[in-house]
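Removed from the display is one protein chain of the complex; every other protein chain stays in position.
After this line comes subunit A, so read on.
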Amino acid sequence: MRTTRFLVLAAAGALATTGLAACGGQEKDAGTADGGPIAVKASDTACEVGRTELAAGQTVFEVTNSGAKVTEFYVYAAGDRVMGEVENIAPGLKRELRVELPAGTYETACKPGMSGKGIRGALKVSGTAATVAPDAALAEATASYQRYVASQTAALLTKTEEFVAAVKAGDVAKAKALYPVARTYWERIEPVAESFGDLDPKIDGREEVVEEGMEFTGFHRIEKDLWTTGDISADGPIADQLLTDVKAIVAKANAEKLTPLQLANGAKALLDEVASGKITGEEERYSHTDLWDFNANLEGSKAAIAALRPALEQRAPELVTQLDAEFANVETALGKHRDGDGWKLHTALSKAELKELSDSINALAEPISKVAAVVAR
């Protein structure tokens, strides 16, 4: 779980345009569909959005923080689905958010102090965005990745059901064995899941991200009980809630189509997950099953790149060659730590072994960070 959400899910209608807008011409790229960036004046107590009725298409918000607290700016669709966000805007700074918005009603939010619901405002988008004829290879990328999401979410649901049943039956050994397996399917598509506002922290929140007034629930709560006290007798309701939340997110994920640009950013975001949360052992601090997540993130990233592959081979064949080599390099480095059908515990790795993994992830993540621009051009 991370607090940033890299993938911005657009509704299906926006699919053809997002990521291809850059082809549409400089003047469009530079501003907003109906003329110039929209100024957002954020302070500690207010969030003034320059225009709140816009035409569909790409919109640029210029957020200026005049407050004393660090702030964030979000555009939410119904149900607090994140359409776009810009984080960590320090006092006095101006930051830009580019977002592709199809017709619909949205909410804007400034979050001074980076917590809570934020200062909300309504945003209305109408009309249809001018679309560029989508590249066939890119269109296929979306369909291909959608099939991947469907397969992973099906398995996520099945394995979560088994895990929840084991927890409720008080079978600690079985629950421990199922825990990293169920999470594998989650971790493969994590950036997709993370874009659904409140569900992600409920399912995958770590103890330190739980805010006041919110309960520590989900996978990591049960992980803590399983591996610290071994007492899961009171975890029945938490397990039930986990299953409810997973069902909800599975339904939402399958209803969404990711744009090629979102796929590219998702492939990178998954490696960022590895670099910041798994290498350090932060994610699975009680079970130490971080290498399961590492492998799942890597597989998910590879799947997103695989979906984009036909387009990348047309546009940047040398990048594909480099990615193939670096994926193979990480797989070799990680493969040393296999343990039967699973993976060694994070705590079993020496610092030198972790550094080797970190180096290999960095070597892969740098070229992967170039994919988005290739897809967008």
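Basically, a residue touches a chain if its C-beta (ideal position, glycine included) is under 8 Å from a C-beta of that chain, and two chains touch if they have at least 3 such contacts; residues count from 1.
Simple rule for what comes next: contacts and distances are computed from a predicted model.
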Unshown chain, UniProt name, "Putative nitrite reductase [NAD(P)H], small subunit protein", "Deferrochelatase", "Fe-S cluster assembly ATP-binding protein" or "Acyl-CoA dehydrogenase"?
"Deferrochelatase"
Please identify which residue in A:A137, A:V172 or A:A376 touches the non-displayed chain.
A:A376
For subunit A, the residues touching the chain missing from this view:
19, 22, 29, 98, 261, 264, 326, 355-356, 358-359, 362-366, 369-370, 372-373, 375-377
